[in-house]
Every structure is written in structure tokens, then in C-alpha cells.
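For this depiction, one protein chain was excluded, whereas all remaining protein chains were kept in their positions.
Take a look at chain A:
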Amino acid sequence: MAALGTARCLFRSFSRVKDVQRGKKTLLRCGVRTFCSETNDAKPRFRDPAVQDILGRITGLDLQKVFRPIKQELKPPTYKLMTDEQLQQAVELAKEEARKQLQMPPVLPERKPIDDVLVVDKILDGMDTAKYVFTDITYNIPHRERFIVVREPDGTLRKANWEERDRLVQVYFPRQGRKLTPHLLFKEENLKTVFSQDRHEDVLDLCLVQFDPDSSDYIRVHEATYEDLEKNGKYDLLRSTRHFGGMAWYLLNARRVDGLIVDMLRRELLQDAISLVSLFHMVHPHSQSAQEAASQQASGTDLLKIYAQNESQKSGYIELALQAYEEKGAEGSAA
């Protein structure tokens, strides 16, 4: 009970941090440098333009949800008198802004632990009771290439591991919204409480601010969120946010897209469902449905039918929904 109370007042105290460019910066910092060597990969990666295009389309662009009121500095509202053309231009500008805000954070594999010993000085054994941590403060080097070394009391000089690095970089180059010790929200029990309150988006925003995209904590929190969403079928919470693409990618790689397709059909987003199935075929080219689709050169609702027959567990529901959609289409054309 006490934990529930503390968890509630803890996560009510934060405010949603809007930082559009962070995704791009972290991508440039970790993604490009580490992955520029792998060019000829048969399996499509998260960052491929085709994949990003499809994921962007299924994310949707609900302006009302993207620009809903968030905790901000209080300003009196401004009123403008506009013609219809000006209004249209303003809406276009808003769409551009929304597209920038919906930029997907990068999906990277987990980083390998650092355990590099530089020197072992046995003569320094017992020189002090505490460790000395040396950080290089030079301004122009990226944080990934900074020298952070630790001299242990027994004389070994080793490179600092990832948790120490994150903490010290935050000490000397503090980033807005990031804390030295991670928020208590990221513990398992507190995560469950938040999920029961349907605040998955807030958790993911906090996680993006606090951790690096390839740290184990980030991957753990994201996986827990996606699992919970998939278990309860609450995909609509993330639709039109920047995390939808990541969730879709995770489900694709785990081959559990049925729930998502069912949800899309229920909300009559047929195009999204078709693009999702085509993305599935791109990611798993050796699966049965992908080979059938390639042999038949299928497109549109045929893709969905092939997928429903071969891969999905909820094939009955998908076929029913397809039939209902076709009937509606027939009625509409008849009337």
C-alpha cells in the first residue's frame, strides 16, 4: 500500500519533456558510427528508409492527439483572423511540426559491457580506501569517446563501465530531465501500477529522457511496456505517438502481429493493416506467407488473406473482418 502511494505521487510529479531533436542526436551519436560498416545485410534494419516509411504511415498523424495540452508555461492565448487559405497553410505547418515530433527513437541492440584494464600496479596496493574516478572534461569530444577511468584501491587502472559512465557524464554535462539515479518508476512493481493506469506513453517518454537507446535498462523497460500493451490489446494508446514504430518493430521481430492487425481491422484502418503485412514479409522473407505472396504477386486484401491463412493464430477473426469490409464496400458502391 505504501509502495502504491509513493509510486502515485512520484509519477504525478514529473512533466512531459518535449525534445524533438533528441532522437536524431542519439541516432547520429550511436547509430551511424557503430553501424556504418554493415552495408550488405539481407535482413532489413529498423533504419532502412522503406521500413521507416511504412512505420511512419501506420503511426498515423492525429493532430488532436499530438498537440493535446501538456504541462507548459502558462501564456494567454493568441487569436488570429485568417482566410481559408491561410488556415490551410497553418494546418500544413502544424502537420510538418507534428511529423517532426513523431520522429521515432532509434532501436539498437544492447551495448556490450566494458571491462578493459589499462594498468595493474601492484606497488600501489592499499594506497587509499576510496576509488578515484578521472573524467576528461574536454568540451568538443562526443560522450561515447570520452576517457573515464577508475583507479581502484588495489592499484588497477580500468575503464569505467557503462553505468558509471552514464552517471559521470550526467554529473559533468547535465542533460535536461535526466537524473543521476534512475526514477523509481522503472522498477518492476511500479511499472505494473503505471500500466494498470494506462500511462504507457509517459513511461516511454521518461525512459527516452533517462537512458541511452542501447542500454539494458532502456531495452528492458521498452520490452515490458510492449509486452503489457500486447497482452491487453491497448495498441491505440501509442497510435500517433513516436513510440508506435518501435512497438510495431518489436512485435514484427517477435512474430506476434496478430493482435495489432485485429485492432487495425476493428478500427477500419485497412491500408495500415496491408502495409503492416507487407512489412512483415519484408522482415521475414523466408516465412510461408511471404513466399506465397511473392509467388502470387498479391496486393491489397489478398495479402491479408494469405497472411491470415498461413501465419496468424487468429485467422478466423481476420477473415471475418475482411468479409465485413468487402460487404460494406459492395453496399457503398451499390448505394
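The rule is short, and it goes like this: a residue touches a chain if its C-beta (ideal position, glycine included) is under 8 Å from a C-beta of that chain, and two chains touch if they have at least 3 such contacts; residues count from 1.
Following the convention adopted for this analysis, contacts and distances are computed from a predicted model.
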Chain not present in the shown complex, as UniProt names it (candidates "Ras-related GTP-binding protein", "ADP-ribosyl cyclase/cyclic ADP-ribose hydrolase 1", "Small ribosomal subunit protein bS16m" or "Transcription initiation factor TFIID subunit 8"): "Small ribosomal subunit protein bS16m"
Absent-chain contact - pick from A:61, A:98 or A:149: A:149
Of A:50, A:63, A:82 or A:118, the residue in touch with the unshown chain: A:118
Options A:61, A:94, A:133 or A:237, residue touching the unrepresented chain: A:133
Chain not shown: contacting residue from A:54, A:168 or A:279: A:168
Positions on chain A where the hidden chain makes contact: 118-119, 121, 123-140, 147, 149-151, 155, 157, 164, 168, 171-172
